[in-house]
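Take a look at chain A:
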Amino acid sequence: SEGGSSDGENVNETGELTIAVVPKLVGIPYFNASEAGAIKAGEELGVNVIYTGPTEADASQQVSVIEDLISRGVDVIAVAPNDSDSLTPVLERAREEGILVMDWDTPADPNVVDLSVNQIDDFEFGEAMIDKLVASMGTEAGEIALLTGGLSAANLNTWLDAVEEVVADKYPDLTIIQERIATNERQQEAYQITLDLLRANPELKGILAVSTPAPLGAAQAVQERDLQDSVSVVGSALPTDSGPFLEDGSLDAAILWNPEHLGYLTVYLAKELAAGNMPQNGDVIAGEIGPISVDGKKVIMGPPTNFVADNYQDYDF
Partner candidate 1 sequence: MNHFLEMRHISKTFPGVKALHDVQLLIKPGEVHALIGENGAGKSTLMKILAGVLQPDDGAEIKLDGEAAAIEKPLDAAEKGISIIYQDLSLFPNLSVAENICIGKTFGRSLFSRVNWKTVRETAKKAMAEVGVKLDLNTPAERLSIAKQQMVAIARAIAFQSKLIVMDEPTSALSNTEIEMLYRIIENLKAQGIAIIFISHKLNELFKVADSFTVLRDGNYIGTYESSEINEDKLIALMVGRELVKEKYEKHPTGDSLLEVKCLSKRGNFKNVSFTLKSGEIVGITGLVGSGRTELVQAVFGLNPPDEGEIVLYGKPYKPVSAEKSVKLGIAYVPENRQREGVVLKQSLTNNMTITCLEKLKYRIGLIDFSQEKRLAEYYMESLDIRPRIPEMSAEQLSGGNQQKVVLAKWMAIHPRILIIDEPTNGIDVGAKSEIHRLLRNLAKEGMGIIMVSSELPEILNVSDRILVMRHGRIHGEFSAASATQEMIMSVAFKGKEDEKAESLQNA
Partner candidate 2 sequence: MKLLKTIRLSKENTLGFVLLGMFLLMALFVPNFLSAGNIKNMMFQLPEFGILSLAMMVVIITSGIDLSLTYRAALSGVIIAMALSAGAAIPVAIMFGLLAAVLCGLLNGFFIAIVGVSPILITLGSMILFESISLGLTKGNSVSGFPPEYRVIGNGAVGAVPISLLIFLLVAVITAMLLNRTKWGRGVYMAGSNPVATLFSGINTKRVLLLVYLYGALLTCVAAVIMTSRYNSARVDLGSSYLLQSVAAAVLGGTNIQGGYGKVIGTVYAVGIFQLISSGLNLLGTPRTFVSVLMGVILILVLMMNYYYDKLADKKETAGAAA
């Protein structure tokens, strides 16, 4: 694909509305899926969508990308910040130039956005994951491990903060070993580290993994050791990738929203915003997205979906 960007024409000359959607980085499955949604929305709604972002999840590169988008004179910029603070100056500049600014996927500084599109309520999401893990483990006591894509990924940290909070309040008998363990957004590292973890902690009962590759790697390790019955794995993964692991129970559940819907919703709301319409609580968006909840500038797409062995085939992302 072409990264979803338009051709080299001067975007202002077309007279069409141009919406720039900036992911944290391009070239990972999650953001590819949202790209598909954003592009689809662009086609259906008749707006020009530019989907472009840095090649690494690097805050400074993302700033450059947005600066260049400002130069290109787009109408709306919707960004999934790698680091919300670092975008504040450039987003302020965008607004000074008369560009509407939104965030999506991960919140930016609320003072500089006109609208914030959230897939989910972060706390709810964290709670949903740990609840699911406890349910799969079948016990509220024992050792669990938290795997994360990267120790410095803000949204993953928010979720894990929620998880830790819930554990402290609701499941005091759970022990989290070794704080958060980084897997560098790589399935291989998650796999390797989980093997080591299983080795080091024979009592381990559950693994909660955030970032899309981490649950897969963890599940693969569990599968290899044939520990499907004694170690539960729950995490945020895409259903198609999770299939093989859900099948044999090495992954108990993948919990995520539909990233394609998120991309679609972002573009949809951007168009509305440009037309001067703020979304209302309970609005039902075209397509399968369903009702959204709105609190001021903050839009929440809906509850997460649990993908399990029985239903993962119903999804194509």
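Going forward, a residue touches a chain if its C-beta (ideal position, glycine included) is under 8 Å from a C-beta of that chain, and two chains touch if they have at least 3 such contacts; residues count from 1.
The set was built so that all candidates are chains of the complex that A comes from, given by their letters.
Only a predicted model underlies this, so the values are computations on that prediction, with no experimental measurement involved.
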_Complex member touching chain A, one of 1 or 2_ = 2
*Can you list the residues on chain A that touch candidate 2 in the complex?*
2-3, 5-10, 26-27, 50, 52-61, 63-65, 67-73, 83-89, 97, 150-154, 157
